[in-house]
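Shown below is the structure under consideration.
One protein chain omitted, others in place.
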Amino acid sequence: MAIALVLVLIVVGSVLFHFLSPWWWTPIASNWDYIDNTIIITFWITGAVFAAVVLFMAYCVFRFRHREGNRAAYEPENKRLESWLTIVTAVGVTSLLVPGLFVWSRFVTVPSDATEIEVIGQQWQWSFRLPGKDGKLGTSDTRDVSADNPLGVIPGDPNGQDDVVVEAADLHLPVGKPVKVLLRSIDVLHDFYIPEFRAKMDMIPGSVTYFWFTPTRTGSFQVLCAELCGQGHPLMHGMVMVDTEQDYLAWLGQQQTFAQLSTPQKTGSADQTPDRTMPSGLKVAAQLETVGSR
Amino acid sequence: MVDVTPADAVPPAEVGEMELYHPHSWWTKYVFSQDAKVIAIQYSATATSIGLVALVLSWLMRLQLGFPGTFDFITPEAYYQFITMHGMIMVIYLLTALFLGGFGNYLIPLMVGARDMVFPYVNMLSYWIYLLAVLVLVSSFFAPGGPTGAGWTLYPPQAIMSGTPGGQDWGIILMLSSLILFIIGFTMGGLNYVVTVLQGRTRGMTMMRLPLTVWGIFTATVMALLAFPALFVACVMMLLDRTLGTSFFMPAISEMGEQLPHNGGSPILFQHLFWFFGHPEVYIVALPAFGIVSDLISTHARKNIFGYRMMVWAIVGIGALSFVVWAHHMYVSGMNPYFGFFFATTTLIIAVPTAIKVYNWVLTLWRGDIHLTIPMLFALAFIVTFVNGGLTGLFLGNVVVDVPLSDTMFVVAHFHMVMGVAPIIVVFGAIYHWYPKVTGRMLDETLGRFHFWVTFLGAYLIFFPMHYLGLMGVPRRYAELTDMTIMTESAHHLNSFISIMAFIVGFAQMVFLFNLIWSIRHGREAGGNPWRATTLEWQTPQTPPAHGNFGKDLPIVYRWAYDYSVPGAKEDFIPQNVPGAFAPSREPA
Partner (left out) sequence: MSVILVFLLVIAGFAGWWLSHQRLTAKPWLEQGLASDIVDFDRSALPTAKIGLGVFLAVVGCLFSLFTSAYFMRMAVSDWQPLPLPRLLWLNTGVLVLSSVALQCAVFAARKGQIDNVRLGLATAGLTALAFLVGQLVAWQQLTEDGYLLSANPANSFFYLITGMHGLHILGGLIGLGRTTAGAWNGVRPQRLRLSVELCAMYWHFLLFVWLAIFALLAGWAATFIDICRQLLT
């Protein structure tokens, strides 16, 4: 008997937990509220099914529990009931799938006015590259990665010379402008994930993946790595600042291009250190070293 | 009702006596035994032992997550080794081995009315190779550098690189070798299970008279035979990448400023191979559970399983569909995004037959005569956890919803609920149900109820709130949850709560183990058919069944497995081997 009561309590408790608990998604900061809406639809439909099934079960257990002299009914099947249940389920599933696929087609269709930026993951830090004045990113190759060229930009490509290189520092983005994020890794799989933006995608060494979004509010957002990439995985944080247009341009003006970085340092630019709020990969590695030797 | 055929009008079964190897010594009877029942117990004992290791590993992980920074010995390196071994052991070496090697070996010959598996010698080899695989796996704990910490998915390139524990040491090599051995051993066993169902069935046991347990295990084994080769291929190729420097999966890599010799390989290729195995694997674990739970519900509700035909079709349909959904594990892997449309559709379609199964379980309860025995309690708990986990699968299978949720704690909560807790709960229910047949004694009722309540409620309290951590964006596989802006103070408290629950639930399993051992000697005598069940394993002349299972003559089957509460019959059950359309003439032995 206790089980019937517990089943009811599980449904009531789960629903109350859903509405009352403080654990919920972070306030959204991108255009992907479509995704949030799809999740809400899914919660309603699945929640209703869960409650219905478990409550029905609780009722059965209570009503048809064994008592002396009871005998079960004999009913091998019921074609009509089964067909109806199948149809209702199919309708429910379709109503989840169709909005989902609509939003997915938006997700994979990048608007033509999106600015391309590149995110490069490596163990265990984030770097970024923005197209320079020509609006084009130069090509890249992992084989060209070296101490002077940490992102592996192909030196001979004229498109790459004016690219803005942000190595292991914070990325700034202007608010309200769609961005196509090209993702690249020079060692293992990583995943560029900012919970507030909802979107994420793996980066695969040897190929370039992408996703797009439009930041909708200013602020600073933490980047997390969402694909296991070795021991430093949980420490692979980064920071993206969404700025107003003026702030963004001011920040952009302070950045160095690939050509500037690869020519021998001239006076005046040497004292410009990028503004970092997060540890770089080598620092993470050093931190792990100390943890390991504890 | 169809005409009654008198029992003596049926010609004797034309089943040729199987060539059984009768044991001559203690060694061949209990160690190198070819008796499927002994092999089943060997499989189960080995799987349970290694499963206990995985349980302890989960405790260690929860110590770190629940109380970060408190336990110095859990370094990030150790943490990743714990999660990897925990996942791999639970999925492959515990659940797959227990359902197919354990329950499959014990139940298939008994339920289809065979004396043994069709190839007993190969069956014995299967166990010993499995044991070898387990030993190789365990040896990696003692190898230099420790076991691999690549995550149970073993994604290259990181799995074989120095930034991952065991990647450039012995860990990954032993892991891959162990998997290769496991697959070879499993294939030997799997051939037996499939061919025994095809060819070993006794007179009158048509496919549509099989208990759903056999249908579930049979379909799961067919799937496993076709899916494990994908893992085999992936393991062999990765082993070559690691040891001989080939570039199947390894692209050009600049690791910490150093160029590695590999070139051009495709990490995505590995993911395709891995999930081509990995998704069917989910159903390889789930289908036997589906089958077993159907039989538990039917027996203990004293009612035939509702919609038997639908249940069979659903099992076959799920088995077939599960081969075309694999890439839903790869929505954010960077594969061609247009695949998402196809795989989201197939994934959501598979929800329909799965839902039908749930409805039929619940409808079996309707107007039943529900005995709230421990197996029945576990079956009810299975429906709750499985429905919960299945429904969150609709989030993750719907490609765009998966984007924010993938690789977060939501995924962890989902798959633990649906393929961790739910199948394990069925395993418990099944053990309480069949233990009397295996040992001749009942498990202790009080300890059993304690075990049930703590396990069911505890597991629900662990994994239900965990979904909401994932919704917040907390990623999985994080050895440290510090320095994260999304982690609120209360989220850390929730993590501590989950960890404490994990310890309590783990402790309850020790009670269960105690019960298993204690009841062998001290349990109540069970008799041959304590649950008054219809299927053939309960009709054996001896309990526990002797070698050869059915004494001199094999049983002849006259009816399906679910003749409970048949109108007009005296008893509320009619065993499958009782002739005639009405009441059984005598009590079964």
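Worth a mention:
Read from first to last, the chains carry the letters A and B; within each, the first residue is number 1.
The working rule: a residue touches a chain if its C-beta (ideal position, glycine included) is under 8 Å from a C-beta of that chain, and two chains touch if they have at least 3 such contacts.
Because the structure is a prediction, the values reported are computed rather than measured.
If you put the hidden chain back, the residue from B:55, B:110, B:220 or B:312 that touches it is B:312.
When the full complex is taken into account, the listed residue touching the unshown chain is B:269, out of B:52, B:256, B:269 or B:457. Check B:32, B:128 or B:323 against the missing chain and you find that the one touching it is B:323. Which of B:195, B:256, B:457 or B:511 touches the hidden chain is settled by the complete complex: it is B:195.
Residues of chain B that touch the chain left out of the display are 1-5, 9-11, 118-119, 187, 191, 194-195, 198-201, 203-209, 222, 225-226, 229-230, 232-233, 236-237, 240, 244-248, 261, 263-266, 269, 272-273, 276, 304, 308-309, 312-313, 316, 320, 323-324, 556-560, 562-563, 566, 579-581.
Keep this in mind: only the chains that are shown with their structure count from here on.
Chain A and chain B have Cα centroids lying 31 Å from one another.
Here chain B touches chain A in the complex through residues 72, 75-77, 80, 149-151, 153, 155, 157-158, 161, 163-165, 167, 251-257, 259, 264-268, 301-304, 306-310, 332-334, 337-338, 340-341, 344-345, 348-349, 351-352, 355-356, 358-360, 362-363, 365-372, 377, 380, 383-384, 387-388, 391-392, 394-395, 398-401, 403-408, 457, 460, 464-465, 468-469, 471-473, 475, 477-481, 483-486, 488, 490-491, 494, 562, 564-567, 572, going by the rule given at the top. Residues 1, 3, 6-7, 10, 14, 17, 21-26, 32, 34-35, 38-39, 42, 45-46, 49-50, 53-54, 56-57, 60-61, 64-66, 70-78, 81-82, 85-86, 89-90, 93, 96-97, 100-101, 103-105, 107-108, 122-124, 141-143, 145-147, 152, 183, 186-189, 191, 193, 195-196, 198-207, 209, 221-222, 224-235, 237, 285, 288, 291-292, 294 of chain A are the ones touching chain B in the complex.
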